[in-house]
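What follows is one structure encoded as structure tokens, with my remarks underneath.
Excluded from the complex is one protein chain; the other protein chains are retained at their positions.
Showing subunit A:
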Amino acid sequence: MTKDIYIVGIETSCDETAASVVRNGNEIISNVVASQIISQKRFGGVVPEIASRHHVEQITLVIEEALISAGLKPKELDAVAVTEGPGLVGALLIGVNAAKAFAFANGLPIIGVHHIAGHIYANELMQPMAFPLLALIVSGGHTELVLMEEHGSFKLIGETRDDAAGEAYDKVARVLGLPYPGGPQIDRLAAESDGVVDFPRAWLESDSYDFSFSGLKSSVINYKHNLEQRGEKVNPHHVAAGFQVSVVEVLTTKAVKAAREYGVKQVIAAGGVAANSGLRASLEEAFGKEEIPFYVPPIALCTDNAAMIAAAGSAMYVDGVRGTLAMNGKPGMPLDSWK
């Protein structure tokens, strides 16, 4: 019998302070998230300085709680995995420095994890990954299609050229006067809607897997503006449904096309917007027809969390990847292979 591997993950790239212990890369032992949503709500979005202040307040408490609920002492861990980037620089470096200090004090190796690799590896906590694998990452900061041929190899085949999908949701929600965060609000209105406003789809060039959502956002603003000029009332349900259907159709169509082209054995969705019920239903239906296994982790593992960082960190640990105490937060970290 081989020895179990315990990795603590730490995540502070945006506005969640999170820590988690994962066993053997696929089993969550503890998962603690301190959210700042209530504080950031006042500002209608994440303010980097406020987020950083909250992280300092929460960081040791959150790591301690993750260890206590795992019933483990620091010395019983095998390594510390931390989000190295991308993200808000001031927020990232709270996690990175806490991780370095914790690793140093306890003589543990440190591993710097790419946030998106984390989102992808959240799926390893649910079922084993099968390669080649296509990952659709959709969140407030990301809209990416990533092809993985094996563990630790990431090939970016498409990304957003302007707003991230989640960003577009938040902006459109603001136009409709909905509270932050806007994604769940629009999803709810769309689900309840009895009509749909027809907004354009941004396909870009026919051979491109890139995305663009800023044009759609402008269409929504123009639509509202025109109605108001004519003294008519905007139906927020219809606008939300129209916006969502446009986003979902583009994401689904491009993901299906990529899955076919690369002959993938598994498709996974990840990131906060993957929790969106409209997107989930559309992807499930499309890949059901394609007969390609499709998975989305439960909501708590779609939104930012540290279990996903520990999961990716575990695979890196097994692969022999190690960081140093000179590790720094990398706001624009590229999604390179860790090999």
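One rule holds for everything that comes next: a contact is a pair of C-beta atoms (placed from the backbone, for glycine too) under 8 Å apart; a residue touches a chain by one contact, two chains touch by 3 or more; residues count from 1.
Throughout what follows, contacts and distances are computed from a predicted model.
Hidden from the displayed complex is a chain whose UniProt protein name, among "tRNA threonylcarbamoyladenosine biosynthesis protein TsaB", "Biotin carboxylase / Biotin carboxyl carrier protein", "Aspartate carbamoyltransferase" or "2-hydroxy-acid oxidase", is "tRNA threonylcarbamoyladenosine biosynthesis protein TsaB". The residue touching the chain not shown here, chosen from A:S13, A:Q36, A:T83 or A:N97, is A:N97. Interface residues of subunit A facing the missing partner chain: 42-43, 47, 49-50, 52-53, 56-57, 59-61, 63-64, 74, 90, 93-94, 96-98, 100-102, 104-106, 324-329.
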